[in-house]
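This structure is in structure tokens; I'll ask about it shortly.
Every protein chain of the complex appears in place save one, which is left out.
Think of it as A, B, C, D, E, F, G, H and I in the order they're written, each chain with its own count starting at 1.
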Amino acid sequence: MADPSRDTLETFENPFPGRNFVIETICPEFTSLCPKTGHPDFGTLTITYIADKHCFELKSLKLYLQEYRNHGAFYERVTNLILDDLVAVTQPRWMKIEAAFTPRGGIRTTVTVEHGVRP
Amino acid sequence: MADPSRDTLETFENPFPGRNFVIETICPEFTSLCPKTGHPDFGTLTITYIADKHCFELKSLKLYLQEYRNHGAFYERVTNLILDDLVAVTQPRWMKIEAAFTPRGGIRTTVTVEHGVRP
Amino acid sequence: MADPSRDTLETFENPFPGRNFVIETICPEFTSLCPKTGHPDFGTLTITYIADKHCFELKSLKLYLQEYRNHGAFYERVTNLILDDLVAVTQPRWMKIEAAFTPRGGIRTTVTVEHGVRP
Amino acid sequence: MADPSRDTLETFENPFPGRNFVIETICPEFTSLCPKTGHPDFGTLTITYIADKHCFELKSLKLYLQEYRNHGAFYERVTNLILDDLVAVTQPRWMKIEAAFTPRGGIRTTVTVEHGVRP
Amino acid sequence: MADPSRDTLETFENPFPGRNFVIETICPEFTSLCPKTGHPDFGTLTITYIADKHCFELKSLKLYLQEYRNHGAFYERVTNLILDDLVAVTQPRWMKIEAAFTPRGGIRTTVTVEHGVRP
Amino acid sequence: MADPSRDTLETFENPFPGRNFVIETICPEFTSLCPKTGHPDFGTLTITYIADKHCFELKSLKLYLQEYRNHGAFYERVTNLILDDLVAVTQPRWMKIEAAFTPRGGIRTTVTVEHGVRP
Amino acid sequence: MADPSRDTLETFENPFPGRNFVIETICPEFTSLCPKTGHPDFGTLTITYIADKHCFELKSLKLYLQEYRNHGAFYERVTNLILDDLVAVTQPRWMKIEAAFTPRGGIRTTVTVEHGVRP
Amino acid sequence: MADPSRDTLETFENPFPGRNFVIETICPEFTSLCPKTGHPDFGTLTITYIADKHCFELKSLKLYLQEYRNHGAFYERVTNLILDDLVAVTQPRWMKIEAAFTPRGGIRTTVTVEHGVRP
Amino acid sequence: MADPSRDTLETFENPFPGRNFVIETICPEFTSLCPKTGHPDFGTLTITYIADKHCFELKSLKLYLQEYRNHGAFYERVTNLILDDLVAVTQPRWMKIEAAFTPRGGIRTTVTVEHGVRP
Partner (left out) sequence: MADPSRDTLETFENPFPGRNFVIETICPEFTSLCPKTGHPDFGTLTITYIADKHCFELKSLKLYLQEYRNHGAFYERVTNLILDDLVAVTQPRWMKIEAAFTPRGGIRTTVTVEHGVRP
């Protein structure tokens, strides 16, 4: 399985660029590996954005996220990397990712990253 | 079954145009077809608006939404089209549609479109 | 059973007029008749207000709302009328009514009306 | 779109016929038409069974249920018909279908049909 | 509005009399009057039965239950009367009615009546 | 306020003694005093029974339970006493009381007592 | 049992007066008497405040609230009185009390009172 | 802090030994140490029993359970030990303990032990 | 990553073999690959058993289940295989596995397999 690459992501033309509308996509089946222990991590990604010229295509998003399945990544780093990739590919007016990970050692963590200012 | 047409929508006179009051209508039984796969999509539409001179009539809204049953339409496009039709027919002071679709491939999407600024 | 009349509503003196405090009253047992079909409608009224000199008395509110039991009234109209009656009787600094009706034909509607600006 | 036909259903060989194990499949996106009004009905089917030699294949079950999309059928009849088709095709040791339909006129109905006796 | 009468109830032929299948119908909008105070009572009726030759028709059930709207009836009595009427009209193999009333004076009551033995 | 006495309880004649039907009454506002500390206890009583000749009247039940407001009583004792009083007054075919008390010191207790065997 | 008195309330020194931190205390076991009917009322008090020099002590708050157990008081009045007492004793930078009472006659009321402006 | 000892447990005489009634006590604040890692474990104990001559006293139960706070114990062992101690002290007609522990490594475990047969 | 092997599973001696007690272990982070599409599947396993001489060790169970991460397996097959492996290693008096998979194409499936008869 290849390393995560933004080349996997495909886009389509925003059908209503004249309007600032919001797309929220919830991916509850994200999983990667802890770089320290090698054990799997699990989380739910909520990606919210206002597209400019391009929207990301859902099937390609799914394949892109699957590339993290055997990839080692800390919570804070992986959330920022996914934001960077999605921003690079869609150049949105605004984007936010909330990544809520399942508990480890009785503690659970959510990382929220944002690109731009919501219009 | 005819294609979706704004002619199906009927209106009645706003009984209290002097007051900016809010009408929220929730339609959990929206269904259309995916243009790519031909498989049905399902979603819940929440339409919220402040009427000016006209309110949409609920029976005609139901018939209008049923016209999407065998119609192919992507999430982003269909939500914007319904907003355009409802705005054209009621000319509201403000209107918002939130369309929450059921999961596909472990991913679910909500599209939120807005017309005008909430007074 | 008499038609709804604001004369049914009784008030008592606001015990703390020096303070802008909020009273919220939830009435989940509102029912009236649909003027088109004659069938009963059901809904939950949430009345929120900041009193000035007068508060409405709860027993009389209950009797007033019961007067809609065999009265025909559309959603938008009945909510505005009840607000008008409660405002006329209590002259509040601010009042809001949210009327959430049960589903009909798979669609449910909530009407929210407001008098004045919340201090 | 063709009428519902059990020929659409495909099966695969039960991988563990020596054990009485239970398969429960929940289909929350069932929709058909009311034969009286022509309006769409919506429901959730829960199919539970103990296979003998054959299990039904999920993709073909989905296609089979989609054939009801433009088909007129009363609640009681459609639930019994689906049971008959699934039983004919899989010859299970036991099967039960619970069909929970969404409210109409403030009333909602669930139909539960069973084939054979649960071992 | 007429007094409740079992003549309002209509039936249709059981489409699958050879099978003991269960029909559950939930009516959350039941309302009658308290014979002592004249105030409205509200409740949810859950009617479950195994039909023999006849099923009750849902539209007629709705009209029948609406006849209690201005009718005085104690909880225990009204639940037994509705069972008697539905049994007289459908002659079921088994029937149960659970009537859950809303709280009065901080106390709420549910009455459950049954006809015959569930096969 | 008087001590709890079964004389407060009133009954009415069972309107359908020929049928074994179940009456469930939920009283979430029960309060008494802890005999050891003098502090108030709070709980929810669920009384379920099959009446023979007599049903208890709800208004009198409410008054009877209010008599415990300033009365000292341990959980186990008070639940059994209430069962004894209700049985003495109604002579039911079967009765059960479940008393669920609110937490004290991080621990919460539910006492369930039964008279006779459910037919 | 004595009438409610602010003398029952004890305070302790705010351990971190240099920081505007928020203390929220939820008391779901408040009960008083209705002055009109003599019947008990029940409610949940949520007290939120930013202390200045003094915090109220929880055991004494509990004893203070218990003094309302046999005290007659209307909803609006009792909520304002408790705020006045807590403000007098702690002199907070800001305080809010939300009192949510249980339903009576199918209607439930929440009273929210505030002292000062939240920093 | 002493090791857990059944001597901490106190009992009182069953006030109604003539009746088989059920006492359920829920303790959501149980904590002990994992003997392998030394890290704390957390769980909720639900103790259900039918007393014979003796009931356990709640304050002493709380103190007894607190003795596990710095005590190393595996899930299966600790649940059986607590049952043994409670049975030794109260000699109940029947007793069951369900111990539901919080997740560790994404896995959570519940242990259920029983003494005697529920009458 | 190795193929799933029962050699990964470790056991420890049942500390209370004289008592038939129940151990329930819930693993919400199970994931494998669909052999047809290569896409990941996700599910929650609930393993319940009454041990005889041996209990399975939780850390080794976690490692064993992780071996399915890149392994292709149909729902029905994988659930039966895990049961076979756990039975072979622990020889329990009784064991049940319920595997609830997440939705695919709007349909979700739960497979329940059992070994022996619950004592």
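In the analysis below, a residue touches a chain if its C-beta (ideal position, glycine included) is under 8 Å from a C-beta of that chain, and two chains touch if they have at least 3 such contacts.
Please read all numbers here as calculations on a predicted model, not as lab measurements.
Taking the complete complex into account, G:62 is the one of G:6, G:39 or G:62 that touches the chain left out. Listed here are the subunit A residues that touch the chain not shown: 74, 76-77, 79-80, 104-114.
By the touch rule set out above, subunit F reaches the unshown chain at residues 39, 42, 102-106. Hidden from this view is one chain, which touches subunit H at 1, 28-29, 31, 39-40, 42, 62, 66, 69-70, 102.
The rule is simple: only the chains that are shown with their structure count from here on.
Listed by label, the chains touching subunit C and subunit I alike are B, D. For this pair, subunit B with subunit H, the centres built from the Cα atoms lie 56 Å apart. Computed from the mean C-alpha positions, the centre of subunit D lies at a distance of 46 Å from the centre of subunit F. Centroid to centroid, with C-alpha atoms defining each point, subunit E and subunit F lie 28 Å apart. Among the residues of subunit G, those in touch with two or more other chains are 39, 42, 102, 104-106. Chain pairs that touch one another: A-B, A-H, A-I, B-C, B-D, B-I, C-D, C-E, C-G, D-E, D-I, E-F, E-G, F-G, F-H, H-I.
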